[in-house]
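Missing here is one protein chain; the remaining ones are kept as they sit in the complex.
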Amino acid sequence: MADLLQHLVNGLATGTIYALVALGYTMVYGVLKLINFAHGDVMMVGAYLGYATAQKLGRPAQSSLVGVLLIFLCAMAGCALLGLAIERFAYRPLREKPRLTSLITAIGISFTLEYGFQLDFGPLPGASPRAFPEIIRATEWFVFGDRDVVIWNWQVISLLIALALMLTLQFLVFKTRFGRAMRAVSFDHRIAALMGIPTDRVIAGTFMLGSALAAGAGILYAIKDTAIQPLMGLYVGLKAFVAAVIGGIGHVPGAVVGALLLGLVEEFVVGYTASSWRDAVAFGFLIIILLVRPSGLFGRVAAEKV
Amino acid sequence: MWRNSLMLLGLVALLASACERKAEEPARSAQSATSGATASTGPGASTPTAAQPHAATPAETGGAAPGSSDVILLGEVGSLTGAEASFGISTRNGVELALNQTNDSGGVKGKKVAVRVYDDQSKPEEAANAATRLINQDRVKVILGEVASTNSLAMAPIAQAAGVPMISPSSTNPKVTLVGNYIFRVCFIDPFQGYVMARFAHDHLKISRAAVLKDQKSDYSLGLTEFFTRKFTEMGGKIVSTEAYAKGDSDFRAQLTAIKSQKPEAIYVPGYYNDVGIIARQARELGIPTKVPLLGGDGWQSAKLFELGGRAIDGSYFSDHYSPDNPSPTVQKFIAEYKAAYGTVPDSLAGLGYDAARVAVAAMKKAPDLSGPAIRDAIAQTKDFPGVTGTISLDETRNAVKPAVVLEVVEGKLKYITTTPP
Partner (left out) sequence: MESAALPVSSGLPRSLRGLAPFLIAIPVLAGLQLVVSQAPFLVYLASIVGVNIILAVSLNIVNGMTGQFSIGHAGFMAVGAYVSGKFSLETKNLAISLLPVAASDQLIFVAALLIGGSFAALCGFIVGLPSLRLRGDYLAIVTLGFGEIIRVIVQNTEAFGRALGLSGIPQRATFFMVYFWVFLTIVVARRIAASTHGRSLWAIREDEVAAEAMGVNTTGYKVRAFVISSFFAGVAGGLFAHFVPIINPGSFTFVKSIEVVVMVVAGGLGSTTGAILAAVVLTLLPEAMRSAFITLSGGQASLAQKVDQIRMPIYGILLVALMLLRPQGLFGSREIWDVLPRWFQRRRKSVVS
């Protein structure tokens, strides 16, 4: 029983991180119908930016409230700019071209980021993993039984930060004009343009938003797993995308539900069998869902117009 | 249509019934595979692949002198990038230092020595690739490598088949030298290393219940687990839990939770440094108390261990090849020279690389000529060689019989605890 609770806690922690990344995927897919393969790597860049900021701040400052906020802000701002640049130079020229072209471009950017960060000259960090500094001093907040279930402060803080970011996004998408423009563009971008919505700017904004969320996820992930290395975004990105598809791609709350479910399923399967099956779980889960509901849990079944 | 398939089926059945065991080929050595190039020239050719005695091929690749014949070329394969980068870099530094010193004192047989280094990115198939290239394209005389046993096992069959001697500086899995008589190593092997840690845990730390967390992606880790488990239970200890992870994983909480529930007094983690550091942290976070130390092997040896493990790894112990605190003049001289050239105190990987290169050089000096078999014989006769990691004598299975040290991690530094003789 205690095991179950511990696995529950771990699964939720992982799930919220997947959710933050999945939101970026689903938003971008919604407006551009593009699988942004590079999204996981933007998360990685966010983690490294956070690392650099923390190093700059130094020992005492990095654990203070202001320090932590600064770390998050720097990483999110940096990644927002990165997302903007990627969209402007790599995706915008290909917007009217067939989808495979954009897919390959996304893969190209993903490779460039992953392997570029593995080089070790100049500011590039190199392939060896680095330890993310302890910006949240780990203390146990809830202990059940004889240390049977331990919930740490950073797990709770992580969950709260993720929830805060998701609620902010929810507010943005449903209560602001920009959000309405985003939803309009994702419905049909040509009609939206006819209605006077600046689609280019909306798409750029969506990218920036998604990338900022990914950066936040990156820092939370670094706190959870301590080590950061250039390939950390690859599998997290893929699984977050799987989560988005499970929830119904393009459907914002669906992405969160899908991600939490995926985090839990993965943790339970790994906990009760062996860790070597971890990567296969996500894809197996996806295939099962797609066989039963080909548009995902909440996806709209769109009729194809001929 | 079906008539054809019937005929085909008949042919297959005929061939299947004619299958039989091959007669034992006496001169074919244990596991080496004849490379495709020297095998049959195509179907229908009726030359049997029968026993080309392996001495024939070595003379071809080992003996022919490379183009620029006033430089003797050695090859080195190491992980200069990737997860185990610090292993490769330290080893290369050690090798370079040794070869520079050799050249300064006159070289070998009047010629200078040089080394061609290839990076295998910590991957066995790249190591095999690099070995093939070193042998066939660069035509090196001796190959130095690798550190990780999995990578050495990928390279060894290639070196053995081509008759190029290979010296591993720090692969400790016993299977490596069993590949053939051209493969050597200058370090101890894991049956001994597992014993060292088992004895330390049992006698020194007075531990009777231990858990094991092994890396199932590395021959090194699996081998050490086997030997430690065997020796520890022989001494009366009990292994309460065995869990596994894969090299490169970042989340070990599931396995550690399972181990925690069995309440061991120590956890044996015979893996590589970058995983071990994170394991230590997560173990402490999950609530495994600091009085339960982690134990390990020479795969822990790296400056990165402290960075990744932080305070969590303090108070843990591991077995290693040498300690920089060793007051012996050979060791201190080496440390001084290494510091002057590279700016840091050498770790055991650098020391072993240094020794491996010097053993190779000494053998080349002693050998009558520079052909593969001659160098091989000279290496095999290495006895009482004064290495910085201990006196090196190679036994009949081409392994070095040397003592091991146990080191403790204390506040970001290594403290020497004890030496265990072979």
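When the chains are written out, they are named A and B in that same order, and each has its own residue count from 1.
Quick note on the criterion: a contact is a pair of C-beta atoms (placed from the backbone, for glycine too) under 8 Å apart; a residue touches a chain by one contact, two chains touch by 3 or more.
All figures in this text were calculated on a predicted structure; none of them were measured in a lab.
**Student:** Looking at A:P60, A:P123, A:G196 or A:P294, which makes contact with the chain not pictured?
**Tutor:** Once the missing chain is taken into account, the touching residue is A:P294.
**Student:** Looking at B:V113, B:A154, B:A266 or B:A283, which residue reaches the missing chain?
**Tutor:** B:A154
**Student:** Please identify, in ascending order, the residues of chain A that touch the omitted chain?
**Tutor:** Output for chain A: 29, 33, 35, 90, 93-94, 97-105, 107-116, 118-119, 121, 234, 238, 241-242, 245, 249, 274, 276-277, 279-280, 282-284, 286-287, 290-291, 294, 304, 306.
**Student:** Which residue numbers on chain B touch the omitted chain?
**Tutor:** Against the left-out chain, chain B lists 15, 18-22, 31, 33-50, 80-81, 114-119, 123-125, 128, 132-133, 136-137, 150, 153-154, 157-158, 216-219, 222, 246-247.
The rule we apply is simple: only the chains that are shown with their structure count from here on.
**Student:** Distance-wise, how many Å sit between the C-alpha centres of chain A and chain B, to the nearest whole number?
**Tutor:** 39
**Student:** Could you pull out which chain B residues touch chain A in their complex?
**Tutor:** Those in contact with chain A are residues 81-83, 85-86, 216, 244-246, 249-255, 257, 260-261, 274, 277-278, 281-282, 285-287, 304, 307-308, 310.
**Student:** Which stretch or stretches of chain A touch chain B in the complex?
**Tutor:** Counting only chain A, the residues touching chain B are 3, 6-7, 10, 14, 118, 120, 126-131, 134, 138, 140, 143, 147, 150, 152, 224-227, 232, 267, 270-271, 274-276, 278.
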